[in-house]
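I have a structure I would like to understand better, so I am pasting it below and will then ask my questions one at a time.
Just one protein chain is left out here, and the rest sit where they should.
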Amino acid sequence: MSRISETTRGVFVISVTPFDDSGAIDWASLDRVTDFYLESGADGLTILGIMGEAPKMTQAEAAEIARRVIGRASGKPVIVGVSAPGLAAIADLGKAVMDLGAAGVMVAPPGSLKTDPQIHGYYGHVTRALGEEIPVCLQDYPLTTGVQISDEVMGRIIDDYPSIRMLKHEDWPGLSKISKIRAAEAGGRRHISILCGNGGSFLPEEITRGADGAMTGFAFPEMMVSVCALMAKGDRDRAHDLFDAYLPVLRYELQPGLGLAVRKHVLASRGAIASAALRAPGAGLDAAARRDVDFLVERQQRRLAELGFDPGSPAR
Amino acid sequence: MSRISETTRGVFVISVTPFDDSGAIDWASLDRVTDFYLESGADGLTILGIMGEAPKMTQAEAAEIARRVIGRASGKPVIVGVSAPGLAAIADLGKAVMDLGAAGVMVAPPGSLKTDPQIHGYYGHVTRALGEEIPVCLQDYPLTTGVQISDEVMGRIIDDYPSIRMLKHEDWPGLSKISKIRAAEAGGRRHISILCGNGGSFLPEEITRGADGAMTGFAFPEMMVSVCALMAKGDRDRAHDLFDAYLPVLRYELQPGLGLAVRKHVLASRGAIASAALRAPGAGLDAAARRDVDFLVERQQRRLAELGFDPGSPAR
Amino acid sequence: MSRISETTRGVFVISVTPFDDSGAIDWASLDRVTDFYLESGADGLTILGIMGEAPKMTQAEAAEIARRVIGRASGKPVIVGVSAPGLAAIADLGKAVMDLGAAGVMVAPPGSLKTDPQIHGYYGHVTRALGEEIPVCLQDYPLTTGVQISDEVMGRIIDDYPSIRMLKHEDWPGLSKISKIRAAEAGGRRHISILCGNGGSFLPEEITRGADGAMTGFAFPEMMVSVCALMAKGDRDRAHDLFDAYLPVLRYELQPGLGLAVRKHVLASRGAIASAALRAPGAGLDAAARRDVDFLVERQQRRLAELGFDPGSPAR
Partner (left out) sequence: MSRISETTRGVFVISVTPFDDSGAIDWASLDRVTDFYLESGADGLTILGIMGEAPKMTQAEAAEIARRVIGRASGKPVIVGVSAPGLAAIADLGKAVMDLGAAGVMVAPPGSLKTDPQIHGYYGHVTRALGEEIPVCLQDYPLTTGVQISDEVMGRIIDDYPSIRMLKHEDWPGLSKISKIRAAEAGGRRHISILCGNGGSFLPEEITRGADGAMTGFAFPEMMVSVCALMAKGDRDRAHDLFDAYLPVLRYELQPGLGLAVRKHVLASRGAIASAALRAPGAGLDAAARRDVDFLVERQQRRLAELGFDPGSPAR
């Protein structure tokens, strides 16, 4: 199976983990949603991230999910989130999933890092603990981690740790961070792959700034595939038209804490998973929120049709 | 001049404070933007909030801004932000602006509050320090203050402190908080006015849940006026059509830290202020961001025209 | 093996995990330090806490440490820290260590809890996930967790979750919290065991307020044993004399981040572990800090002798 590299491009969908209403993993739905993502045009998957409810799994469940999704993904690359409070656990899990055929691992900084030297030093520890052969995607998500990585530190991390091949970019605001990374590359710094998160809420702008694609879990992954394709063709206006049609739902899904329940509700409505249940202590949507989402999705599909897009399949 | 009350409805625009490029207050622009807001259909103004760069003013400047805007607002209600680290300063400033003719004061919780009893107790201190005659708008903005007010605490605050007449609602996610407040009122709790912030990013849904209007500073305040008017007429689909047209720019303006520079850039482009300058240490938009915004605004105006709205004037 | 209960009293030492200089667990030193703690007069041990470097272990190492210490402890109760980001991992690890003979489990609140209802609800989830037979020690340590548990919430947790039998008390300041819990018990609330942490820095005062002992890892555990014994005999002044002699070193060990390196340096000096090494990314003491500690320890032993105590063995 291929590994991620500095030149990886495309859409990696952050996969949900489906549960049944008792909180047990629904393995049949896990297969189904894996198929669904790939049929939506995904170039790869990322599993066991925050939105995959990874911290709620036992270590045995996490390994079994990795095995199952990698096996199901028909050779498409699967990145596995291995963030953990300690280096030993990161190294342990990282090596295990690479042996299972993962394409790389993703590591977010722990909230205990306070200063720039600490942040820089942390990725030295992580990349040494994993060994230089394992490609790493750095998840830069200050809203959740509380760790703000300055442009300067990001540059030194890229300079000093070659096994960091990819950035999951979800700083907010974060457009200028992309521009600065690309400008530094123009000045000779090593190029890395930048895939953008935050639900895709700035995807067209991010691609304009030089991002290589998306890595996020919006419940309509075909939007991301289409936006990337239209931007690649140079059809920026059409890309924005499409993006704008999805934006009202995307905004609703972006609500912190609530967003995963929105996402699972939509995925269940679309038949990609059997139940919208979150594992405790997560809670589902109440009736009013479900009504909101259904209303917005209906409007979205109407708008897509109006624009001449075929709702549900990626526009290439 | 009228004061805010539990039954206040409509759109209160959070006013920017215009500066010239040296960082001095641009008084002529302050007059002009005050007029601009009212011509856009605003029912009132809120000044000296976070997005009014209040913490960057000296106390003398703050008082002069209040005097000027209240005088210019032709009798429309003006709420003044008086959040400060200590009660004495809140009481001092609060009484001073009420004497100048303010319609009420706005107070956000300080970040030092950790537990529910502390949050509840704080508003007891504040309302006693101000005296029961001064109507208070509680600003609930956890993303910035770091203080999360639970539904339970909000209910006890409403029960115990009658001078709190209004909620500036910008919890995120926050729709269910509105629903719960309104449900408790149905069960007998005192009604309060709820005006919504967060740039207006959930305005149609918030009104559906029972909000009374908006209090935020989106650079196209006519959008908020129109959405409120269309919702009041029961034309929910048309309200969403209009809202969706503005959403791409609104999303860009919502970026924390960067948003005010976006807002001032648009206001300057619209002629409402002379310069987009922020007072130091704030920074303006770089060229790439300005291009982004201009591109999005152009698309927005095109879409509005397509929908049959007259861009720039509120649809009633 | 006995389990902890509401009436547990005494000194539970928070055990370090010894490593060799390569970062591997030093099993022989683990045995030796277990013996050392019990010979110092400890009534029990607590393992896999923050100061046991638990987050740096793999899950397999954690289980093996639990097995080894429980086996070595000659029937003395061993509490195992099982804090984890998700309930499934807590339940999994909790049941596993109880099967190995643990006396109970310890759970700190995750930093994501913001409001009082969330904190209260979390312990409902935890105690249900573990099952009501597993006795739980709640670790209340806001300086590290960022979660401030108000007196009111603590009371509701005690009322509602009977399997919470013990409080590891390390709120700071926290004396009035102990007084309020004991006052509520006088008024009819269920009694729980309170063992105090924070390095023992308020131990005499805490016992005066009604605490049942200590649960912390000060490198001179015989101090805690002696203070508890002297306070139990009613010899408060002598307890303070002893405590005061240790206070300068205790204060040095209390430094956040640095404290564990101080503790391991002292334990290595005392022969309780072979190496003072911390597992990466932890760092040891530099030469200046080692000189500080050695100077303070020498002064401490001199002062103890002056006071007529036998340094190194608990005064009963």
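In order of appearance the chains are A, B and C, and numbering begins at 1 in each one.
Keep this in mind: a contact is a pair of C-beta atoms (placed from the backbone, for glycine too) under 8 Å apart; a residue touches a chain by one contact, two chains touch by 3 or more.
Here the structure is a predicted model, which means the values were calculated and not measured.
Enquirer: Sort by label and list the shown chains the missing chain touches.
Expert: Visible chains that the missing one touches: A, B, C.
Enquirer: Can you tell me which of C:35, C:151 or C:205 touches the chain that was removed from the display?
Expert: Touches the omitted chain: C:205.
Enquirer: One chain is left out of this view; which of C:224, C:247 or C:304 touches it in the full complex?
Expert: Checking each option in C:224, C:247 or C:304, the one touching the absent chain turns out to be C:247.
Enquirer: Since one chain has been left out of the picture, which residues of chain B touch it in the full complex?
Expert: 53, 55-61, 84-89, 92, 111, 121-122, 125, 129, 279-281
Enquirer: Footprint of the hidden chain on chain C, which residues?
Expert: Residues touching the hidden chain, for chain C, are 172-173, 175-176, 179, 201-202, 205, 208-209, 237, 240, 243-244, 247-248, 251-252, 255-258, 286, 288-289, 292, 299, 303.
Enquirer: Can you list where chain A touches the absent chain?
Expert: Where chain A meets the chain not shown: residues 114-118, 142, 148-153.
In the analysis below, only the chains that are shown with their structure count from here on.
Enquirer: If each chain is a dot and touching chains are joined, what shape do you get: line, ring, star, complete or other?
Expert: Complete.
Enquirer: State which chain is most central when centres are taken as means of Cα atoms.
Expert: Answer for the innermost chain: A.
Enquirer: Just send me the rotation angle from a CA overlay of chain A on chain B, rounded to the nearest 5 degrees.
Expert: Superposing chain A on chain B takes a rotation of 180 degrees, nearest 5.
Enquirer: Would you kindly state whether over half or under half of the residue numbers at the chain B/chain C interface are used by both copies, giving same or different?
Expert: Mostly the same residues.
Enquirer: Using CA atom averages as chain centres, what separation in Å is found between chain A and chain C?
Expert: Inter-chain centre distance comes to 39 Å.
Enquirer: Need the CA-centroid distance for the pair chain B / chain C, whole Å please.
Expert: Going by mean C-alpha positions, chain B sits 48 Å from chain C.
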